[in-house]
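Yeah, one chain of the complex is gone here, protein chain that is, but the others are all in their spots.
And now, subunit A:
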Amino acid sequence: MTQIRLTTPLTDEDVEKLRIGQQVLVNGVIYTGRDAAHKRMVDLIKAGKVNELPFDPKGQIIYYVGPSPTKPGRVVGSCGPTTSYRMDPYAPELYKLGLKASIGKGKRSPEVIEAMKKYKGVYLAAIGGAAALIAKCIKSAKVIAYPDLGAEAVHEFVVEDFPMVVVNDTLGGDLYQEGIKIYAVK
C-alpha cells in the first residue's frame, strides 16, 4: 500500500489531498496533549489569551498521548494513542486556530468532524497499544508546558516516519463508518 509522507508544519493543501484509508508517515515536530492540557489550552483561548498557549496551533499536529515514564538512556517511554473522544469538547477550538491534524484512536463526534471540514483539518489514527513500537519513531522529546500534569504535560516530539491511517478527511469522510461497510458480512 502506498504511504504518504507528511512533514510538519502542514498547509491546507497538504491535508486537503488526504483521503480516508490512506496510510501516512508523519515527520517533524508534533505536540502532545490529553484531557487536562486541553482544558487549560481551551480555557486560555476562551479568555482571549491565545498568545499564552504552549504552542501556536497553526499548521501543527497534536497527538493525544500520555507516555509511560522514560527509562534512563531512552528518548521517551512507551507512547501509543489514547481514546480521542475525551478531547472532542476541546478539539474544534484548536482546529479553528489552524490546527491541521490530531492523532489518537477511536471515533470523533459530529462536531469535531464538522470542524475539520470547515477549517480544513484531518484526524489520523495511530495504532492503539503499539506503544513500544511508536516510541521508536520518536527521535527527541521534551516537556514544553504544564509539567505539573506529569504524563499529561504538553511535550514536543520530533518524529520520524510515525505510521498512521487517515480516519477523517476534509470532506467529512469517516473510515470508521466506511471500513465497516466494506467488510461487514451481510
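Quick note on the criterion: a contact is a pair of C-beta atoms (placed from the backbone, for glycine too) under 8 Å apart; a residue touches a chain by one contact, two chains touch by 3 or more; residues count from 1.
Here is the rule we use: contacts and distances are computed from a predicted model.
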UniProt protein name of the chain not shown, from "Carbon monoxide dehydrogenase", "L(+)-tartrate dehydratase subunit alpha", "Recombination protein RecR" or "Signal recognition particle protein": "L(+)-tartrate dehydratase subunit alpha"
Candidate in contact with the missing chain, chosen from A:P9, A:P89 or A:P163: A:P163
Which of A:G33, A:G80 or A:G121 contacts the chain that the document leaves out: A:G80
Residue touching the undisplayed chain, where the options are A:M116, A:A135 or A:V159: A:A135
Residues of subunit A in contact with the chain not shown: 1, 21, 23, 65-71, 74, 77-80, 82-83, 85, 105-107, 125, 127-133, 135-136, 150-151, 163, 165, 167, 175-176, 178-185
